[in-house]
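Beneath this line is the structure, given in structure tokens, with notes to follow.
The complex appears here without one of its protein chains, the remainder shown in place.
All chains are identified by letter, namely A, B and C, in their written order; residue positions are counted from 1 within each chain.
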Amino acid sequence: MQLGMVGLGRMGANLVRRLIRDGHECVVYDVNADAIKALEAEGATGARTLAEFAEALRPPRAAWIMVPAGLTGETVAKVAELFTPGDIIIDGGNSYYRDDIHRAKELAGRGLHYVDVGTSGGVFGLERGFCLMIGGETDVVAGLEPLFETIAPGVGDVPRTPGRTGEPTQPEKGYLHCGPAGAGHFVKMVHNGIEYGMMAAFAEGLAILDKANIGHEIAEHNAETTPLANPEYYQYDLDTAAISEVWRRGSVVASWLLDLTATALVEDPELTEFSGRVSDSGEGRWTVLAAVDEGVPAHVLTASLYERFSSRGEGLFADKLLSAMRKQFGGHAEQHKS
Amino acid sequence: MQLGMVGLGRMGANLVRRLIRDGHECVVYDVNADAIKALEAEGATGARTLAEFAEALRPPRAAWIMVPAGLTGETVAKVAELFTPGDIIIDGGNSYYRDDIHRAKELAGRGLHYVDVGTSGGVFGLERGFCLMIGGETDVVAGLEPLFETIAPGVGDVPRTPGRTGEPTQPEKGYLHCGPAGAGHFVKMVHNGIEYGMMAAFAEGLAILDKANIGHEIAEHNAETTPLANPEYYQYDLDTAAISEVWRRGSVVASWLLDLTATALVEDPELTEFSGRVSDSGEGRWTVLAAVDEGVPAHVLTASLYERFSSRGEGLFADKLLSAMRKQFGGHAEQHKS
Amino acid sequence: MQLGMVGLGRMGANLVRRLIRDGHECVVYDVNADAIKALEAEGATGARTLAEFAEALRPPRAAWIMVPAGLTGETVAKVAELFTPGDIIIDGGNSYYRDDIHRAKELAGRGLHYVDVGTSGGVFGLERGFCLMIGGETDVVAGLEPLFETIAPGVGDVPRTPGRTGEPTQPEKGYLHCGPAGAGHFVKMVHNGIEYGMMAAFAEGLAILDKANIGHEIAEHNAETTPLANPEYYQYDLDTAAISEVWRRGSVVASWLLDLTATALVEDPELTEFSGRVSDSGEGRWTVLAAVDEGVPAHVLTASLYERFSSRGEGLFADKLLSAMRKQFGGHAEQHKS
Partner (left out) sequence: MQLGMVGLGRMGANLVRRLIRDGHECVVYDVNADAIKALEAEGATGARTLAEFAEALRPPRAAWIMVPAGLTGETVAKVAELFTPGDIIIDGGNSYYRDDIHRAKELAGRGLHYVDVGTSGGVFGLERGFCLMIGGETDVVAGLEPLFETIAPGVGDVPRTPGRTGEPTQPEKGYLHCGPAGAGHFVKMVHNGIEYGMMAAFAEGLAILDKANIGHEIAEHNAETTPLANPEYYQYDLDTAAISEVWRRGSVVASWLLDLTATALVEDPELTEFSGRVSDSGEGRWTVLAAVDEGVPAHVLTASLYERFSSRGEGLFADKLLSAMRKQFGGHAEQHKS
């Protein structure tokens, strides 16, 4: 079937590639003319303006918006201007699900349909397929299934979950209509929250392994840290690259994130390339806000977010204040790194 | 090669089965005679006493101890009594790595070798193979590699980590000599610590999804909880079984624990079988002790352990005290469940 | 000076009492006629309707709204209807500071002034005075200072902070103009967030003391918990009431919350009156939302909020899921309380 794609960055372009390869027809637009040309060369129909884009699509039109989060709102608005009742706008970016709810309501007032798609897969999506979490009206989403089937990984070689029988259902093919407007991005948001927690679990655990040789160090007698009571128990020089590799087979923590960790540690065992400033995107934060609103304890997901804040020095004021209090009550001067 | 197995519970028996299938010779002993008989029927050589067990093994003997953690110490001691210099005792259970260090030293004084093996794989290990994390003397561990190769999953169909070339190394075959005595259980300990963190990440995230319909409830106006400011944003009835299924394909959180979660939620979407009392074994606790000793921040791994404590009501005194303080300063009576 | 008070619950009534005692003139209104009568008996001027209330106040009027958080918005609106340009509405309740910002802007459009006052002091405020955190226009707040001076504790017998000299400043008298609209409730919000963290610190610590005798128990050998490795170190039967008392003098943790804890533990050392369901109000949650928005790591404040969620059983779905996963990979049946 036909789909329009607005935004031909890495994600948008790869979605178009998967669609074209599978016989779908794509009309593509981007502010960058070169990005359009590149996909024209691969079989897409390029549009030089959004008006041309809307023109090239057959009603009822379907346009997938894949632009940076900060630009989604205005892009949806511009496309909506050019569309006519019955047309569909799909937001495949990382929008806050509350914005979906607002946009869907506004567009509905103009006879337009809105579908939100949380898309996971990263740089591997072109080959692996993208995991799709979808929100919107039931019949509208149903009409788009041929596209979702193509973009998603499909059943693939993932072993079937025991207890599931019959024809493969949506989620077994890698996409899922989760609920009304916003449901797709809500589920994607929590997905990323979980991702933060899993990443932190690996990072903390491997850090404990990395320092298992701390007993080698000659204990400094200073007030900053208690000398290690039993240095004889911390004499291991462990190979974190090999350990993350061995866990890939047969262990309980086997996972795609572990695969990536093993790759990263083979490439650069000392991680010298990195300074340790860890970014966070909106989803991790929104997940915490949802946990607080719902009254669900989420110690792990929240701690993993805060660790990222700390990695960027955001705990500095608090840390200084702790040193200041220690000086006040104990006369402790702050220890400096030797 | 020949191996003796002491302890024929599920894990021990399955290890023997993998070894026999692959042509190794197993001498087996257990306090339960039926367990011995069962494995004799599958080709093992049964021993009715530990003395008979030691007799049936050819020096240099190798005995794998696979008994409950609380019995490992005495079992190792008994076997050591019957062994002669050059023999090897392997502890495949869930020992604290510090006990390994002590045992290895003690046995070394008597000319015996000690190898500790952290074994992951659970009920699936018989078919999947067991991930083995090994500590001990280099040449002793090297001599046992034929056994480890058989027990471990092998290269299998796990895609090779980019950057690894040449003959598959130990960890690519699913086992790893991690370091001297205790290193195997140290790595296994942290593995389980990570496992706790990952499990908690999924549990918290899915709990947030499960309560995404909290806006349906009529807000009670009481002092216990603030009324939800925006109930319109929490109107989703999400299908956690389908969501955990869709994440299995192409998403960042794809993992064996997710596979198991998907299975559990298909079997019992409301989890009615469970009361929510979550056990913890020693490894999760020891991981936290190591983090504290090493001075490594481990918010996530620790929080996942504490959540298990809380699930068993261990936070009750603290909770009561909070209610008592609230009553003191605010005159707040404790709210009861309606 | 003259002040109108709408809402004569415990807090509102005690504010009026402090004002009257100090020679101010109070016009009072409440939906409950008895509450009005009670304060008339103490020297206040009662108003039977809001119209009568507005009538009884001399322009420029000043009305302090002290009603439950859920009713503040509509009460402010009703009073504003009756007020005339130049009049002042003070919200002394537990409003979300963002609502203050909206209300102040809306009222400003009608020539009215809005002041938000975070009020701390609980049931002891009548005698101790109330700590006041104030937001609003500088000159408007300045005009109300005679009231704030009366309501606040004043310099009292709190030792002067070293480094402060000259005439006592606002905060040394127990009230502070923190900034523009919402600043008062913002500061009060964080105050309560800190309060949660301090309360949790005491509750957790005393819980550790309370279980210092766990080594007495005969260790059960089950899979739920690891047997305590060193029961000889946990043989203390500690008196938490006496301990919280001794800390009141000369220790680093001396604090008003400790005073209250000591009182609660003398009254009921086993805390038998309480079931451990701990309520939370909006401030603790909003503090976490602010931390996330600002990107400030707030592990402690957030954990103290989540512990309250857990105390009310809100972690149940997650806990069940953990048990379900454990069953899947390890065949572990859930342990039940013996």
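To be clear about the criterion, a residue touches a chain if its C-beta (ideal position, glycine included) is under 8 Å from a C-beta of that chain, and two chains touch if they have at least 3 such contacts.
From a predicted model like this one, the values you see are computed outputs, not experimental measurements.
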Touching the absent chain when the full complex is considered, from C:H24, C:K37, C:K78 or C:R98: C:R98
Selected residue (touches chain absent from view) among C:G4, C:G197, C:G276 or C:G330: C:G197
Hidden-chain contact residue, picked from the options A:D30, A:E245, A:E294 or A:E307: A:E307
Residue touching the undisplayed chain, where the options are C:R61, C:R103, C:R277 or C:H299: C:H299
Selected residue (touches chain absent from view) among A:A203, A:V246 or A:A290: A:A203
Contact footprint on chain B, counting only the chain that is left out: 252, 285, 288-289, 292-293, 295-299, 302-303, 305-307, 309-310, 312, 314-315, 317-318, 329
Hidden partner chain, residues of chain A it touches: 10, 68-70, 96, 122-124, 199-200, 202-204, 206-207, 210-211, 221, 223-227, 229, 256-257, 260-261, 263-265, 268, 271, 273-282, 285, 299, 303, 307-308, 310-313, 315-332, 334-337
Residue ranges of chain C at the interface with the undisplayed chain: 97-98, 101, 120-122, 125, 128-133, 152-156, 158-159, 161-164, 169-176, 178-180, 182-183, 186-187, 190-198, 200-202, 204-209, 211-212, 214, 225, 228-230, 232-239, 242-243, 245-259, 262-263, 266-267, 287, 290-291, 293-301, 303-304, 306-307
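Keep this in mind: only the chains that are shown with their structure count from here on.
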Far-end chain from chain C, centres as C-alpha averages: B
Gap in Å, rounded to a whole number, between the CA centres of chain B and chain A: 28
Geometric centre distance via CA averages, chain C-chain A, whole Å: 38
Junction residues of chain B - those touching two or more other chains: 122, 200, 202, 204, 206-207, 211, 225, 229, 256-257, 263, 299, 303, 307
